[in-house]
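The chains shown are only part of the set, and none of them has been moved.
The letters A, B and C name the chains in turn, as written, and every chain counts its residues from 1.
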């Protein structure tokens, strides 16, 4: 059976690629002032570290979301309207990332730090919910999936997103009281995902080998 | 017969993806002021709701236009000059969307509200006309279409765009007198399209099943 | 023989798509002033017509350049370093378009009109030269081209770009004395290209039919 979702993936890749690249527009080049020398420029650039932090976190967040999207769509062969719009929701949230990133960069050093982190973690709660929705809609109708997919793999993918949910909610809740801990939790989750994605693959390979 | 329109679709997807992602650049991050706390930031962010509204409406408008474009080009296998330029016109309008979106966001709360909504709905009248033109040019010459397409499907597609026309014109006309109603009509039309696209598919499947 | 240039086309399409979509960022949304009503907004928007003109001309210029690129690369099956960098030059110029477009929009109504039009037409002289270079490099080595291409088609393509050269140079020269005529000449050339591209196809088809 031929994969029918090529153009959806192409369009999604475009949105991911643009969303991830636009983030750099949020980094501000200091103004050139009278008699500004290297030391002064370095001081101004260093003072912008929350901007770099927000940029780096958001870049790799979108990248990991893209890796997830990539893996998910390797299992999806056909599309229906629900799938199209669940995917649209994910793309919408990817597009949005730049806005709370900007907020975080600008208000990290202000009294509004907590709010900016709450909005930031809140966006990733929504992102997780959209992925759960997408996989729920896809796995409900087996005719949409790769013909040779087994129940075990469907469950494994479901669990990846389902287990992420309480963690994202926890980060969101924490952000009201300990914003920096909440942000750290999000970063740790992404590091975990990056590594666990490798482990899952290996497990699958071992299972395949065992089956042979 | 091989599909000849792959690169047209790739390029179009690029324009759609960028057009839809650039919209976020119109959301303004409030300036950091002396002693600004979470409450003050929240108040400033809330006051920007017409900007979010315009962003959300335009995002899903372009998304639905892309879904339409995707469906249309699944039926188109070859290209001629007319088709190229009708498609160019659609891409031009997609690119434009960000401008009236910006106008709508900025002038929704002003005396120029009516004009900004009129321009916004006017753009989608032109979009509908371009889609009608594209399908007219494509269906006029059967050698451009998928070899196994039937007359019924050609007609169905034509009707989808043709029936949209009076509604868009109505929204445009309404916008002069009841701008908010006009905007609401546009949104309802997109919701209708999102759902009807599913129903059309189902109808087609039922027809296929009946034919077997 | 398999086409080897898929990824070059994909990357080029990306640059074209972004170059063409970024143009809209040059349209300025008027500032919201105290008591600004529909009439005042309309007046401000109307006063920006050189911006819309520059936007429309540049959009369709890039679009026609893309159509050309698309046609050229349908004949190119393999790549070498020269081809890569001639293509890089074209992409560089596509990326640049937004800058003279902006100049044209801003200085059309000023004493610097002539300079802005000269720079604008100058860019398209360079664009034409790059296309001539690309086709020269591609057609010099038949092993890069589509295996079944005939000499007549190679010549036809060469002539299309070669005949454009004096016209672009004429527009550039004219721009020093009659800038508006130069701009008009460019537009007419694009209209001519849009239509002639169709005629060329038909000629080729007739030739194919005659050969059968």
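FYI, contacts are C-beta pairs under 8 Å (C-beta built on N, C-alpha and C of every residue); 3 or more make two chains touch, one makes a residue touch a chain.
All values reported here derive from a predicted model rather than from experimental measurement.
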Quick tally, homo complex: 3 in view, grand total of copies 4
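Assume only the chains that are shown with their structure count from here on.
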Does the chain A and chain B pair touch with the same residues on each side or with different residues, judged by whether over half of the numbers are shared? different
Farthest from chain C by Cα centre, which chain is it? Let me know. A
Between chain C and chain A, distance of the C-alpha-averaged centres to the nearest whole Å: 37
Chain centre separation (chain A, chain B; CA means) in Å: 26
Do you know which chain A residues sit against two or more other chains? 14, 17-18
Applying the document's contact rule, which stretches of chain C touch chain B when the two form their complex? 9-10, 13-14, 16-18, 20-25, 27, 29, 32, 35-38, 40-42, 56, 59-60, 63, 66-67, 70, 194-195, 197-198, 201
The chain A residues in contact with chain B across the complex are 7-8, 10-11, 14-15, 17-19, 22, 25, 80-82, 84-85, 88, 91-92, 95-96, 98-99, 102-103, 106-107, 110-112, 114-116
